[in-house]
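Comments concern the structure below.
With one protein chain held back, the other chains of the complex are shown just where they sit.
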Amino acid sequence: MIKVGIVGYGTIGKRVADAVLLQDDMELVGITANTHNYKIKAAKKKNIPVFPIEELHHLLDKIDVVVDCTPKGIGASNKILYEDMGIKAVFQGGEKPDIGASFVAQCNYAEVACSKFLRVVSCNTTGLCRTLKSLDDNYYIDKVHATMIRRAADPWDIYHGPINALVPHLVVPSHHGPDVRTVIPHLEIFTTSISVPTTLMHMHSIAVDLHIAPTVEEVISLFKNTTRVRVVHNDDGIRSTAEIMEYAKDLGRERGDMPEVCVWSDTIGVWGNKLMYIQAIHQESDVVPENIDAIRALSNLGPAHESIRKTNISMNID
Amino acid sequence: MIKVGIVGYGTIGKRVADAVLLQDDMELVGITANTHNYKIKAAKKKNIPVFPIEELHHLLDKIDVVVDCTPKGIGASNKILYEDMGIKAVFQGGEKPDIGASFVAQCNYAEVACSKFLRVVSCNTTGLCRTLKSLDDNYYIDKVHATMIRRAADPWDIYHGPINALVPHLVVPSHHGPDVRTVIPHLEIFTTSISVPTTLMHMHSIAVDLHIAPTVEEVISLFKNTTRVRVVHNDDGIRSTAEIMEYAKDLGRERGDMPEVCVWSDTIGVWGNKLMYIQAIHQESDVVPENIDAIRALSNLGPAHESIRKTNISMNID
Amino acid sequence: MIKVGIVGYGTIGKRVADAVLLQDDMELVGITANTHNYKIKAAKKKNIPVFPIEELHHLLDKIDVVVDCTPKGIGASNKILYEDMGIKAVFQGGEKPDIGASFVAQCNYAEVACSKFLRVVSCNTTGLCRTLKSLDDNYYIDKVHATMIRRAADPWDIYHGPINALVPHLVVPSHHGPDVRTVIPHLEIFTTSISVPTTLMHMHSIAVDLHIAPTVEEVISLFKNTTRVRVVHNDDGIRSTAEIMEYAKDLGRERGDMPEVCVWSDTIGVWGNKLMYIQAIHQESDVVPENIDAIRALSNLGPAHESIRKTNISMNID
Partner (left out) sequence: MIKVGIVGYGTIGKRVADAVLLQDDMELVGITANTHNYKIKAAKKKNIPVFPIEELHHLLDKIDVVVDCTPKGIGASNKILYEDMGIKAVFQGGEKPDIGASFVAQCNYAEVACSKFLRVVSCNTTGLCRTLKSLDDNYYIDKVHATMIRRAADPWDIYHGPINALVPHLVVPSHHGPDVRTVIPHLEIFTTSISVPTTLMHMHSIAVDLHIAPTVEEVISLFKNTTRVRVVHNDDGIRSTAEIMEYAKDLGRERGDMPEVCVWSDTIGVWGNKLMYIQAIHQESDVVPENIDAIRALSNLGPAHESIRKTNISMNID
């Protein structure tokens, strides 16, 4: 049993905690809280041990791996402490790439398995890596151009806008392209990003120049056979991010989550060597199975496909 | 075992189906579908028998009670069929009041228990009845003025706006006041209603003139002891409908539902005989436990408090 | 000619500047800027003198009246400077009531005309005062209950949310009631307030207990004859705040502004002594004519109706 502690109990932290509880090779020793709120209240109802942030040492004393889910930048300062105490750690994509090896389970589990520190890349980067790796392995990518249409706030977040505007990211290319290359280094990829007034999911409009031209049917079939990628269809009445989220609820998914990247079969088009498709990313949950696999990778448990399979089954993926 | 069939498998129908499955004195014989979509796909994954709408008779042949969750107005035409076949039926609040006795379990279960047809009133009316009945029983209501701030579309609904406007209901008073009186006939109540660009919950701003003036603490305590009413607090970080919905997910509620009416303790104020408070209504789920109780009321199972208790426990309410 | 300077050139400041330019008894000496942006760029295109905030003294040296349109709280610290230099000042409703006499032209112009400092009350308070004063003068108000449905951000503001939630003001009663009493002291009024995801206008749902019961037609007629109140109608296709804003653009109003409070005739209802109505407030502009009148009131120009008439004509109101 890998003894796991979770530092930071927000959108990602609480989901990773729930997912750890579902693993038969992990034990959730506790989480930290630096304030009282409904999230902590709910954790206590689930009998999850809660350590006040002042008692972080007590938690760290008892664990093998820490999953640091603190807000952007705090993980970097926590790392010193983890290093001091000789604890392996998983960080999130908000941290800078040099905090640890960037990680997407289905892309580079084996290569990073001996690390002491892993960084589960951001929700958008994870989503890009899943479909692009699969395309690159099969058809050899020449170049990628992707536009990220970003949900401007999470569903619970009442503080951030815009309420009625489109906000382009005013640096080009956006950081997503370079971040993908921390996982798939040879990929030539250019990205831009625009924030829009929705809370539900991100959406990616992707154009890929390939060396080998597949048919639309071959791409659909490839994505159907790629783990943590779901092909969705207009024919099922799934026309938007709203219906994807509703379907996740109908499937009985915990918190209505959809950790799979969802690609619409209807948006896949091929013209010569150019492939276009649109995918949706559930920003709150797509990195959750990655965190679970990262815990195993740090613990030298494997191989990749075995960890992915265990995680998927426990979370009802596929 | 009461044999139950559900006609209409949308927002309410699918939730009532799940709730029926949780009851030890009911059997879900089947649902109807008049088209293929992701909801039906998910029902089949749950092994719920699906009857094409053309085979409605086969479903009706096998059941004691039908819960009609069809869109507004269709229930009325279905009623003829149910009457012909001698089947008791629960209708929803979109139907006209004369379709059956209007029903809110904690208000009038006993009075309507011998009916053949019940009408679970709308989500807003149900929410108003729960808190107003409790206030009236204890402090005797003189007059109510309520403004309903309505979510303009459900979370899955991508077709209805407005995206950026406030839309007053241009008939005064709105139908909600008269509808409350189908359940609590003596209540003097005036309501107006405004649609706003959100999908999460309705909100009610309520002012009540009372004959006996309570303290704020007494009102908080009363609501805490009223079934299917939840008192929420700024201190827990619950500041909006968004956090209520997030808390429901954190509590592990099916589909992230919150069937309880939520009253903010911080919004309760008393000046002389006037009481003011704000409550939030989860339009997708607050009538679901009412439908379950309505099935029992039609089946002459009771008493009210016993049915309410069974339903609450099964749905993890309180 | 009253020499006017404007300190703070945001949503209100830029509109007051434009309105001052329309008056034949005022001269706009200049505005202040503490940063470069498109607003300043546009001011320069209009040949409005721009004083860097460091040179505020140079502006103050040349003027009789300053209109302080700085963000909440800054006006209070500026006041010391204005007092030192013996300059009369108009402040905005974000400042505390003790900064100067609270002012709504059609309610209390004469009473405050000898002040050195005036405070134009907030957009919501101004809107409430306009219709309530008129009702009180004619039918004697016993009690008011109002719910303010507030736009959560201005149209240009991309930073504030919520994107998809209803946020009740968690203090009762809200400050609006007491603020109305700074203008109409004897009024018994209780208010609550809820922020919603729209940028266009505020909306007020108002219930008034009156001593003399008017008919609906009498109320419509009263509001039609009340300055800076506009009665709007479903019959004209005006069903929401969106169509009011569109109508203002169609009328050729500067910036598409609608400084009048808009009351829907269709929402006016009378039951016994209780009157209910719904009004919409253009938060960006309803206080602009008030600022112009406040400049005259400070300058002992009058009477009220003459100033109001001049301001209205210049701004194309009525």
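In order of appearance the chains are A, B and C, and numbering begins at 1 in each one.
Please note the rule applied: a contact is a pair of C-beta atoms (placed from the backbone, for glycine too) under 8 Å apart; a residue touches a chain by one contact, two chains touch by 3 or more.
Predicted model, so just to flag it, every value in this text is computed and none were measured.
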| item | value |
| --- | --- |
| Contact residue for the chain not shown (choose from B:123, B:167, B:206 or B:222) | B:167 |
| Residue in contact with the excluded chain [from C:72, C:96, C:224 or C:255] | C:255 |
| Residue of A:145, A:176, A:230 or A:253 in touch with the missing chain, whole complex considered | A:145 |
| Chain not shown: contacting residue from A:182, A:240, A:285 or A:311 | A:240 |
| Residues of chain B in contact with the chain not shown | 152-153, 155, 157-165, 167, 197-199 |
| Chain C, residues in touch with the chain not shown (by the definition above) | 14, 36-39, 41-43, 45-46, 155-158, 163-164, 235-240, 242-243, 245-247, 249-252, 254-256 |
| Chain A residues touching the omitted chain (full complex) | 143, 145, 147, 149, 151, 162, 164-173, 190, 192, 194, 196-201, 203, 205, 207, 234, 239-243, 264, 266-269, 271, 274, 276, 278, 280 |
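In this text, only the chains that are shown with their structure count from here on.
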| item | value |
| --- | --- |
| Most contacted chain pair (by C-beta pair count) | B-C |
| Superposing rotation of chain B relative to chain C, computed on C-alpha atoms, to nearest 5° | 180 |
| Interface sides of chain A and chain B: same vs different residues, half threshold | same |
| Chain A and chain C, separation of their C-alpha mean positions in angstrom | 48 |
| Cα-centroid distance, chain B relative to chain C, in whole angstrom | 40 |
| Intercentroid distance (Cα basis), chain B paired with chain A, Å | 36 |
| Shared interface positions of chain C, touching two or more other chains | 162, 164-165, 167, 197-199 |
